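The other protein chains are all here in position, but one chain of the complex has been omitted.
Order of writing sets the chain letters: A and B. Residues in each chain are counted from 1.
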Amino acid sequence: MHTKTLTELKAGLANRDFSSRELTEHFLARIQQYDGDLNSFVTVTDVQALAQADAADAAIAAGKAGLLTGLPIAHKDIFCTEGVRTSCGSKMLDNFIAPYTATVVEKMAAEGAVMLGKTNMDEFAMGSSNETSYYGPVKNPWDLERVPGGSSGGAAACLGARLAPGATGTDTGGSIRQPAALNNITGLKPTYGRVSRWGMIAFASSLDQAGPMAQSAEDCALMLQAMAGHDHRDSTSLNEKVGDYLAALKDDISGLTIGIPEEFFPDTLDGAIADNSRDAIRELEKLGAKVVSVSLPSIKLSVPAYYVIAPAEASANLSRFDGVRFGHRCDDPQDLEDLYKRSRSEGFGDEVKRRILVGAYALSAGYYDAYYRRAQQVRRLIRDDFARAFEKVDVLMGPTAPETAFKLGAKKDDPVSMYMADVFTIGVNLAGLPALSMPTGFINGLPTGTQIIGNYFREGQILNVAHKYQQATDWHKQAPAFGGAQ
Amino acid sequence: MSWEVVIGLEVHVQLNTVSKLFSGSKLSTGAEPNTQASLVDLGLPGTLPVVNREAVRKAALFGLAINADICRHSVFERKNYFYPDLPKGYQTTQLAEPVVGAGEVEIQLAPKGNKGGEGEKKIVRIHHAHLEEDAGKSLHEDFHGMTGIDLNRAGTPLIEIVSEPDMANAEEAVAFARKLHAIVTSIGICDGDMSQGNMRFDVNISVRKPGEPLGTRTETKNLNSFRFMEKAIALEVERQIDVLEDGGEIVQETRLYNGDTHTARSMRSKEDANDYRYFPCPDLLPVAITDADIEELKAAMPELPDSRKARFINDYQLSEYDADLLSGSIATAAFFEAAAKAGGDAKLAANWVMGELAAKLNAEEKDIADSPVSAEQLGQLIARLKDGTISSKIAKQVFEACWAGEGNPDDIIEAKGLKQMSDTGELEKIVDDIIANNASQVDDYRNSDDAKKKKKIGFFVGQAMKATQGKANPQQLNKLLQEKLQ
Partner (left out) sequence: MAIDSKVVAQVAHLARLKVDPQDSDALSNRLNDILAMVDQLQQADVDGVAPLAHPLDVTQPLREDVVTEPNIRDKALEIAPAAEDGCFLVPRVIE
């Protein structure tokens, strides 16, 4: 059962080939058996999962199935889940039982999804390797000595190892797409504001966006259908009509114009990475797409702009973790300052502290204009570059990540080199655009991914392009040897 | 050597919305601690603010009331600092683009000296007014050496009104503060209850020699009554002058005034001042206020204190100063107008409201809304005074009785037999008795010259008033005595 896609499982449930309880028990058993090696889950909610599965079976029997009824889903541990620990990969929230549930989780549950558990992640979503988690690094199922990418590393790894058929992720600078590429799965970061951020613990509020991760674009469409929509609790969630993503999959892509930003294929890029993405584009040409070259001149400044804006927002977003109302509090505080400083220093890991410091520094008196204001100006230049490109093309394509999964610890002492893992994904977050990463081949047995970037609210079109590619190829069907995933 | 005093005010006005600025929590005072603090108010991870429409409307209404520009795209920013009653570690406020831009307020000063006539008028410029959220409360009692945090007040909508340093003494500052109170209560955006902290004043004070540049200023914080404000300013001005005249320097600092002991102390100096690292709040979008919104607000604008004042001068022939005092609060103005209507004499109503009634309210620290004598009762009293039923002396007695809850003026006059004696026959008999019983005084009177007679008639008037318990009509009595003593 675990090799099947969500779409296939949905058909199986409808067909009564198996029950949701059987399906859920199967995945719970796989997690039990294999996740010790992978460390992709922080919390497994087996009791609740089985209760939800039974309810799903009843709903199916009553002919009242929703979009996701009975399908097991793993939620990134950044989404608040009432009554279940929501750690955000941090010691700070190791004891935090959320008193409410995130909109994304609620909406998917309302469509009948079964929550398997909460997946591991970089602490507060800050990282590209899943090594900053308080719960230890997640391993890449394609090579247990390598990282799964991050920050949604647990989600990507459990999908790659087929310990779950679908998972939620969040993407602030590439945190869905980069791990998707490194684990040979498909992941979509929607347009900023397409999916509610209510209950999703904030890293950088103007960049964060939740999205679906699964084996195929078709599965992502199914999940996004349940996740997307305006939420009156999130001022930045947009009141734009949700498209019919499943219907859009069927659209013909002949006549589609694909733009190739020259900046996504720099001379310094690994030739094999470039080749895999070029092959994918060529495949789409065969399906009738046209290809043109475009330029995004300011994109080269996306990483520096991001590493001002994201830490600045994070430095304020993470001030609420102060040991007063929830989360970690140090033992025996001597006074208020001691309470703040020790609780925060004990609760946060090194990378989180570094980013808080960078952010506080960039916002401090005398540096605001040189850093924060300038980064926001560059952000506009980057957005305008994309806008100009989209006057000529329907989608933009290029490699998702500049390299395949690296060895655990390889970049641990070099934050700047770690930050470059997101060089192709960050610009999309700054501009607020939707983008998807899909599997497009291997290098030395390790997966690579190609990114498809669309215009605002064109998730349907991106999914359509990816789906057509996946109908013509089988890269996305490849699974690692680990855990009998094949 | 004279000193020039320069005063500017920052005024926090609590808006009387039903719910909080960024959450749907109930706004009220006196609730059990933390029972009106929602997920958002508690700053729980993953929660997001949504702006209250009514708070924006009320802030803009204030802007229109002071002829200020209304910002069409106002922006919320985060002001970062740690304090236990500030749940998110930042206050959501406005800095660069506040809802209300520059405006002005006219203040009326009391007539100077005994010449009568009109007092001076003065314009105080408003720099801007912005919307922001209030913090919670730190409770120091009852926690055995610890501090308890109650977040019911956290998120309460405030507008902070920042004046230019246009005031030259405590009288002007208080007149300005009272005028703001009059405006915000007249337009119905604030309940104006100072004892509940509905309005809180921070006063910036500096002194200088005429013609010299501005001196170093101090800020005296959180004054919540006009009386304390007046006293605190006097104290601080005196302190600064003493320091400077002793050759010292003023330190820029925040000071806390204690009304009970009439002392002030330094809270923190500029060196400890925080670097607040303001930046636009990424969870909120610019708030749009359209031309149509502004037209709608203008149409709905209640009568402002200035137009009410002009109306009182015009309709009731009041002096500028009297009209200013009576138009200052909706409650006083309404009371005055009702009393004037019921009594049929505006001038008498004005004198009674500003005189006897104000003194009594003041002595018993009561609001005019809680006056034991209603406007209708005062009107009835005025009517009886006007038609000669009672003398002004008796009127005061009736007022006291009415205040003590002994009934309506007419009933009191009847029950106590306080009607002026209008029957000449009865009065004549009393006068005859007095003349008969005081032969020596009568002789003395008759032998005096005209000047002395004028004095000496007082004895007989006194006797007659005594005999009639003050009910004798003074003019009638005088006439009668002069005739009989001839």
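Keep this in mind: a residue touches a chain if its C-beta (ideal position, glycine included) is under 8 Å from a C-beta of that chain, and two chains touch if they have at least 3 such contacts.
Since the model is a prediction, treat every value here as computed from it, not as a measurement.
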{"item": "Of A:V242, A:A272, A:L287 or A:L336, the residue in touch with the unshown chain", "value": "A:L336"}
{"item": "Sole contact to the chain not displayed, among A:N15, A:N239, A:T268 or A:N444", "value": "A:N239"}
{"item": "Subunit A residues touching the omitted chain (full complex)", "value": "95-97, 99, 192-193, 206, 232, 235-236, 238-239, 298, 300-301, 303-305, 307-308, 315, 319, 322-329, 333-342, 344-345, 348, 353-354, 356-358, 360-362, 364, 367, 370-371, 373-381, 383, 414-416, 419, 430-433, 456"}
{"item": "Hidden partner interface residues of subunit B, rising order", "value": "17-19, 23-26, 32-40, 42, 44, 50-56, 73, 75, 80, 82-84, 138-140, 142-143, 145-151, 256, 267, 274-275, 277, 280, 282, 284-288"}
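What we mean here is this: only the chains that are shown with their structure count from here on.
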{"item": "For the subunit B and subunit A complex, residues of the former touching the latter", "value": "39, 42-51, 78, 80, 82, 84, 87-90, 149, 275, 277-279, 282-285"}
{"item": "Residue ranges of subunit A touching subunit B (in the complex, touch as defined)", "value": "79-80, 86, 88, 93, 96, 98-100, 102, 197-202, 204-206, 232-236, 312-313, 315-316, 318-322, 324-326, 336, 340, 360, 363-365, 368, 372"}
